[in-house]
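Excluded from the complex is one protein chain; the other protein chains are retained at their positions.
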């Protein structure tokens, strides 16, 4: 067990498979000075043989990327691979008794049909891991050997509206949510696409995958509802804009019956009372307030007479939306303080 | 009459009051080579005495800003002043028989109560001019001596949903619109506020005036509906992001009954058939596609089974959202081709 | 002859080979409303078959990119191809009696050895065309059938120091020039390289090809000096930074003997007296003052007692540094006003 391992007193070893992308590099950064673990293998396919310092001089890491050939000599494995590539690796790591945190979308969706529709890839029905969102599933994560780390948009959106769906309170029923979110361009990964070049994206904004983004079923699943539920409407418009990091989600929530700002805020504060990384704020959340932190900042920005709310939720897509949350999950799995190495 | 004046064959003279802000500078830029008019007085209060070339070297304009002391010696007056300052100037210009285009919010709202609520300024009940949105009110503009030029967000949002409200067709009834819009920072004017400095806004996004922006009643008025109409819900979340120019509006429209994409697109194409500056596109609109043009590009981005649509509408806030539309209005008032000087 | 053709009264036809890159797109933009010519074939290899509007919606151009198969049915040909690709095309266009403006580096260098060293490509000794910098070679351009359009850095740097070298005055002898220039990222072309992605270049600066950039011999040649001349030292450090357009050159000039600011400024004003696009300014030049114009703005920023000068020279790399200068050359070759279609 992960938590048992961590009690031995000595540092656990961590390998990262897919360590050359932006999320992988952030995991390296977070674990370099983490008191409970030490970095072991850094695996990267196309970059194997290159020093980490060549791709990421700022990291101050003197390791060399290696080809992954099925090694299982570390205690903990982070997988930060393109979607589809973890499907075959995770089962053998689990069979070898490893602690696994997968940052891809491969093991998130319980519905095989939804997975195949949104990811255009087949997978087996049992390819599902504990959904690694501590604010919703802390206890399950603590007793899991493997978690599937949430998507970046999904993290920002789920945290932004979860109190309505998962608080147990049925006082504030939601009719519909229209979500618009702007992501930093690092969300598209370390990429060579023309449409992500500086010349195309500076001073630009672009919506994409409107109504068809793969995080939609993930959000529904985590909230315990469904996009096809006729009593609940959900639309999601993702956009990229001229910034590297951060996700800024505007959540237009329509309640069944109007509510006071104070009631909603109290619901949120109660729900996130024990969550060290969620801040329910009274002033307006901005992206720069969360960048380079593992926080999710939430502002209830507007409350109308007719039960219409605007909620703003912001995260750093590479930290709370990827590597930071992954380390948070590792901490929980190891039974150590959830914030270890994450108070940046 | 403006149209009569323009038939004399000689160029009409134009003065700009408030010529040192970004909108004023764009009017200068557009009129410098306009075939029907010539620039006369460039008035600016705090900058009086400074050469235009000192503030805007790129304009290649050799005039000097002057203090405005009630001159009425030009044929046409553009006012590009902070809200509240045109209220006293327009009546005397009209009394002197001038053609007036006011870019502020002073003369937009028919409801004095709404004006006072949203602008925090008193005004008289008759301080309303023809609303200068050619795509909706071309005929009225053509016979007006004075127009109130629309707001930047308002232009993008109204054009993005007007076909549902003003086409005469009642087939596609709208229940609610949730609008999220990102504006370039030039929308805040030539400003010295700390929160608009590069250091604060690079790589940042910030929502503001959520549910209380002054363009909300303007949008309702132009659509012929009301935000307080219990049968229609409207929310508006403005944001600024790290770009200088452009407005990108995401319009979540909920129809009473579902509709096909082709039906909606046909409605839009019919409605904008005669509008030279509105392009209903099949590919995704981006801000860089409209910056430095007078166009409004619209994409119907998503159509759901339950009647939920996502529409994307983009403009250059300083052109179609300010100076460009102002010149378009002038052209119409002068009875010349609407696109004169605007095919950039 | 180009100038003869243009006197027929009817518009000349222009084709662009390599019309899908950023420079090609700017040529399209400049010629769409040019009074003396009309756009004919738009050739692009990898993009053949795609509508121009798909790559560049803002252009408002309804043509489709085509494969170039040796057509010679237009009067004028612009070539905006990657280095090396024009070498074979220009001779047949000239043989067919066409007017040619080549934007690549293929025909710039008189020294075959230098060409091969800096471009790593062989070429024949006669592959040299008139160097299309109007401020230095207006008369030669006017009587040429073909010109080689200068490089972007080269344009900014040559114009920034040419008065010392080409004014005929030998009063102000230059010992050395250390040049540092920041280019917008569009200078690297419409590219899909990872190192040019927004995520890598936002908030970043990167020097490259220090001491080995291919514009170095071009600059020496235009100035009539040589980098290997032991009596003259020249270093050039190009950089890219987080901007799309523009080149900002800092020229550290060491004179043999000190000179007064007024003497230097007079030299520059005399030298550029007839040049409509060079502005010798007294205030500090900034990139935004020249972007979207065909101007080169020059400020003599500092004059020291010991004969050390700092000169700042700025252009829009896609206009004066590419497409704008190309159209300026075309105008001169056609015998029409040099500024036609370029007063933006």
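When the chains are written out, they are named A, B and C in that same order, and each has its own residue count from 1.
Following the convention adopted for this analysis, a residue touches a chain if its C-beta (ideal position, glycine included) is under 8 Å from a C-beta of that chain, and two chains touch if they have at least 3 such contacts.
Quick caveat: nothing in here was measured; it's all calculated off a predicted structure.
One chain is not displayed; in the complete assembly it touches the shown chains A, B, C.
Here the missing chain is touched by one residue of C:116, C:203 or C:266, and it is C:203. Only one of C:51, C:91, C:241 or C:276 touches the absent chain when the whole complex is considered: C:241.
Think of the hidden chain as still there; on chain B it touches residues 22, 184-186, 188, 190-194, 196-203, 242-244. Contacts to the hidden chain, counted on chain C, fall at residues 176, 178, 180, 182, 184, 200, 203-208, 210-212, 230, 233, 235, 237, 239, 241-246, 248, 250, 252, 254, 284-288, 291, 299, 301-304, 306, 308, 310, 312, 314.
Residue-level contact of chain A with the missing chain is found at 33, 54, 57-58, 60, 202-203, 281, 283, 285-286, 288-293, 295, 297, 343.
Here is the rule we use: only the chains that are shown with their structure count from here on.
The largest tally of C-beta contacts between two chains is found for A-B.
Central chain assignment: B. Criterion: smallest distance from chain C-alpha mean to the mean of all protein C-alpha atoms. Residues touching across the chain B and chain C pair largely coincide in numbering: over half of the numbers involved belong to both copies.
Taking each chain's centre as the average of its CA atoms, chain A and chain C sit 47 Å apart. Between chain A and chain B the centroid-to-centroid distance comes to 39 Å (mean Cα coordinates, whole Å).
Chain B and chain C have centres, each the mean of its CA atoms, that are 37 Å apart.
Under the contact definition stated at the top, the residues of chain A that touch 2 or more other chains are 184, 200, 203, 242-244.
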